[in-house]
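What follows is a single structure, written as structure tokens, with notes after it.
Yeah, one chain of the complex is gone here, protein chain that is, but the others are all in their spots.
By letter and in written order, the chains are A, B and C; residue numbering begins at 1 in each of them.
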Amino acid sequence: MVAEAADDPVFTLSCGPVEIYPAVARALAKPVHYHYDPAFLAVYQGVHEKAQKALRTRTMPVILQGEPVLGLEAAAASLIAPGDVVLNLASGVYGKLFAFWAARYAREVIELDVPFNEAIRPEQVEAAFRARPDIRVVSVVHHDTPSATVNPLKEIGAIVAAHGAYMLVDAVSSFGGMDVDPDATRSDLFITGPNKCLGGSPGLTILAVSERAWDKMKANPAAPRASFLSILDWENAWRADQGYPFTPSVAEINGLDAALDLYLAEGPEKVWARHDLTARAFRAGVKAMGLHLWAASEAIASPTATAVRVPEGVSDAALRSAIRQRYGVMISSGMRETAGKLVRLGHMGVTAKPLYAVVGLTALGGAFRAIGHEVDLGVGTEAAMAVIDAAL
Amino acid sequence: MVAEAADDPVFTLSCGPVEIYPAVARALAKPVHYHYDPAFLAVYQGVHEKAQKALRTRTMPVILQGEPVLGLEAAAASLIAPGDVVLNLASGVYGKLFAFWAARYAREVIELDVPFNEAIRPEQVEAAFRARPDIRVVSVVHHDTPSATVNPLKEIGAIVAAHGAYMLVDAVSSFGGMDVDPDATRSDLFITGPNKCLGGSPGLTILAVSERAWDKMKANPAAPRASFLSILDWENAWRADQGYPFTPSVAEINGLDAALDLYLAEGPEKVWARHDLTARAFRAGVKAMGLHLWAASEAIASPTATAVRVPEGVSDAALRSAIRQRYGVMISSGMRETAGKLVRLGHMGVTAKPLYAVVGLTALGGAFRAIGHEVDLGVGTEAAMAVIDAAL
Amino acid sequence: MVAEAADDPVFTLSCGPVEIYPAVARALAKPVHYHYDPAFLAVYQGVHEKAQKALRTRTMPVILQGEPVLGLEAAAASLIAPGDVVLNLASGVYGKLFAFWAARYAREVIELDVPFNEAIRPEQVEAAFRARPDIRVVSVVHHDTPSATVNPLKEIGAIVAAHGAYMLVDAVSSFGGMDVDPDATRSDLFITGPNKCLGGSPGLTILAVSERAWDKMKANPAAPRASFLSILDWENAWRADQGYPFTPSVAEINGLDAALDLYLAEGPEKVWARHDLTARAFRAGVKAMGLHLWAASEAIASPTATAVRVPEGVSDAALRSAIRQRYGVMISSGMRETAGKLVRLGHMGVTAKPLYAVVGLTALGGAFRAIGHEVDLGVGTEAAMAVIDAAL
Partner (left out) sequence: MVAEAADDPVFTLSCGPVEIYPAVARALAKPVHYHYDPAFLAVYQGVHEKAQKALRTRTMPVILQGEPVLGLEAAAASLIAPGDVVLNLASGVYGKLFAFWAARYAREVIELDVPFNEAIRPEQVEAAFRARPDIRVVSVVHHDTPSATVNPLKEIGAIVAAHGAYMLVDAVSSFGGMDVDPDATRSDLFITGPNKCLGGSPGLTILAVSERAWDKMKANPAAPRASFLSILDWENAWRADQGYPFTPSVAEINGLDAALDLYLAEGPEKVWARHDLTARAFRAGVKAMGLHLWAASEAIASPTATAVRVPEGVSDAALRSAIRQRYGVMISSGMRETAGKLVRLGHMGVTAKPLYAVVGLTALGGAFRAIGHEVDLGVGTEAAMAVIDAAL
């Protein structure tokens, strides 16, 4: 059963790219129509309307033709004007990395860091504003995937709004898997994508933009225009009677259309509930097996991914190799500062169903054992099932 | 039979996005694996090797995660250093547009324009170098799709090379449909994509880079790095043991893999021949029907698309509307300078089969008639069939 | 361009199996659920309800798990009791063949034949009843595909009903492509399938059964029971709370579900109109090219397929080989009595769109020429387009 290198995985429990829903796969296989074909124009406008409904936001979202890293770079380049002071909240690797982009466009970037197993506390943001009332933009990662922790976005958003600043949010791996949307959190730019909790395929960015963010970007002479990095170019492209700046990724649009249909048909609250339950069951199992969560407290552990601390003396590479080769299970590693210190399992979209928590636990436990680190699989499974059964 | 707005087209004879091969559609529907899954790493390295084989080039191509407009912008930003003088060859709308990007990065852009129904003549390039020996980069669109004409790339490449300059080529809608490759034309950056003659889906750029282009880009401090626009970031990403700058579009990679398999299995020469035959048959029919080609001479007419002049007093919008609503055939319009003056039919990938020339002719002829412009359909069909039958 | 043996066809213009709609292809690719899974039970009951709606019939149709040849054999075996006298109407090869099955189950089979390029005349049926008032079952092929002619089903049905007999109808290649349904024609067993005018895939039979036919079959001790050939076994299988006699072909059921969705969404009248228009255009072209229809009169020519007479001295095999190898077009031959005398092109489902008539004409004309039989392609195309344009 030990897999050869190129054997297909049995279960993909990564934090993204994640497995796509079968209906998304079929939508990707639709005929590619000309982008100005009336049939495609109808789909294209429709997918924006569905995204708007899913995002529960007042304005029409923008879809960019590249995975959310494009959206994040475009957001930094567009929203942050040359004279702006940016407060970058970094509770993890992605938060930290964003400072790099912010610095490219801002006059000054103030960093507010916490240890990467903790979350930003709203009072820290409040304090930052008191120290520097000239902060114009606050950037924050809602769910910092490399540490699988979640920041209190709503509370932070209220503070930012109270100070008249703009909030730029990376909600890539939280949106669709938990109760978060741009309006309720007072986000100005809210970046997400199809390939995390929506179970769509990577290759697009979904971007919610507040009215004041549109104004700020339009007033920013340095905001990308006539560029692949531009948000402004796409403002009206969703309308069937408007042109595109360039060819949209037709197949990806069809795939997103199906992903949004699934999300809206199942009902967002129901989708969030199964993400939450899967994650809670998994965390209960991890702890019961004698392993440790990366997150300093469960209150900040993400419902869409879980980071498990790699014990001293254990090689995370050996662990990941064992789980893939023995059981065909693909998981994610840490990144940069968290590399080697944790492994991560996603609970997103297709795999946000409780029994996948058991799949993840037994595979992870088995892999730990295989490399010589004893864990109690039976107790772990029982603990996970107890959480699941309590919820049903 | 008159179609309602959102009815699916019966035949897509556009110039891109074009219809995809069924095998590409199925590949797009493959399970999405984690990008570091060994199974995907093997596919990812393999698709580069297949692209290299298809491109017949010495170096490993780069795949960028956006449609070729990304590749063109990235190429301008990377290859053109702040002190460079660029000679931009413009025989059409796309050539003209490139000057805009070139100007963003160059010290100076020299424009060499010809009327948009003609091709650049090699002696013009030679003369330009004589006038300005400091030209460092020459940019050229091989097949300027909005006018469906082809520039003599090999001859131009020889001149550019003789002067030690760099040639940046937009071969988006020619590669895969005719005999052109980066090495034989001495191209330094050669940009193409899956969704024209390869019958793949839009969403990726394929980029061939000469060794000296790599050197020049690396030496360019202004070349994008740590950006969605970067070429440099992806230099080694094709190797299974290297990381990605960000998540590749997994489904699109699978689709490209299938498109390259089809191209290599059928045999490039055979693929080119059917593009050429379809276009020749179509042109013969157009002329026999009493219509006029846009191209000043057939010698420069593209084998992958045909532009038909819209006669005085005829509305191209009415014509396109008639062909779509009456026959379900989707074609392309002119753009900018050519808008209103011509309509275009593609002969790319799936539709580069001779009988599609007849489909296009009868639909086009019928639409002309429907809006009051008489043509001789029977003679047109006979002329097309005569070309086809002579080749079989 | 001359195709190698195994190259995929460019256009399939056969009389079945025919090309399937892309949405059917995607439905065939759905996950296969357990046949008693609640999700599949809902699909399974739903597909019957959609079939009933499409058939415009009072009773719930039966779906058998094999292509319509299964349905025809099962119908003969079930409806024809050992003491029955059967009047078999044979206007073509399929009609003739049915006598063979009828004879297996009947006491006596009376054959009413007409030349295979003509249709049964209602007065012939009336006369047959006068001569043999003991006729209990009349069997008739609505559209006898091997000669592409249509019998006057409604008129025949009225006569059969007036005499209290049962009418067993092969409507395999007519239903879905023209105005025919079991109740309006007073059919008792009405057999059709997904892979002709519905553009579904072969592998199932759809069977409409009148209430009196159910009674007759149940009273027939020789009707198959506990057999793959049984109709009776499946009477109630459509109900989600009933069992199946054996495993249904899950993928084919999903495919049929999509085919029925398409048919009902487009609207039967609209579907019939495009079948009719395509066939009329094709016939006009055939005649204008100097070729001859097989049908003795156009009044009986099918709207879903056209048989073209092969002139004296012309090899139909050479003709079909030429059309496939030169143009990639697959057509059908004659069968048995009509073999060698005609070739047939289908206008069913996907290809029941007017421009396919032009594709068929030019390919057919070109193939005739290639084997030395001159035709006037231009005039043929003009004639077809004139029919099309008159209808738009």
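Quick note on the criterion: contacts are C-beta pairs under 8 Å (C-beta built on N, C-alpha and C of every residue); 3 or more make two chains touch, one makes a residue touch a chain.
If you're wondering where the values come from, they're calculated on a predicted model, not measured in any experiment.
A.B. asks: So which of the visible chains would the left-out chain be touching?
C.D. replies: A, B, C
A.B. asks: Would you mind spotting which of A:R274, A:R309 or A:H347 touches the chain that isn't drawn?
C.D. replies: Among A:R274, A:R309 or A:H347, only A:R274 touches the chain that is not shown.
A.B. asks: Taking the full complex into account, find the residue in A:A42, A:V85, A:A103 or A:V379 that is in contact with the omitted chain.
C.D. replies: A:V379
A.B. asks: In the full complex, which bits of chain A touch the chain not displayed? Write them out.
C.D. replies: 1-2, 10-11, 22, 29, 273-274, 277, 326-329, 353-355, 358-359, 362-363, 365-366, 369-370, 377-382, 385, 388-389, 391-392
A.B. asks: Hey, which chain C residues sit against the chain that's not shown?
C.D. replies: Within chain C, the residues touching the omitted chain are 3, 5-9, 12, 14, 16-20, 25-26, 28-39, 42, 65-67, 69-70, 73-74, 100-101, 195, 201-203, 226-229, 246-252, 255, 324, 330, 332.
A.B. asks: Since one chain has been left out of the picture, which residues of chain B touch it in the full complex?
C.D. replies: Residues of chain B in touch with the missing chain: 22, 25-26, 29-31.
We adopt the following convention: only the chains that are shown with their structure count from here on.
A.B. asks: Could you tell me which shape the graph of touching chains takes: line, ring, star, complete or other?
C.D. replies: complete
A.B. asks: What is the chain whose Cα centre is as far as it gets from that of chain C?
C.D. replies: Relative to chain C, the chain whose C-alpha centre sits farthest away is A.
A.B. asks: Between chain A and chain B, what distance separates the C-alpha centroids? Give it in angstrom.
C.D. replies: Between these chains, centre-to-centre, one finds 35 Å.
A.B. asks: Measuring from the mean C-alpha position of chain B to the mean C-alpha position of chain C, what distance in angstrom results?
C.D. replies: 44
A.B. asks: Please work out the Cα centroid separation of chain A and chain C, and write it as a whole number of Å.
C.D. replies: 52
A.B. asks: Residue numbers in chain C touching 2 or more other chains?
C.D. replies: Residue numbers touching two or more other chains: 22, 29.
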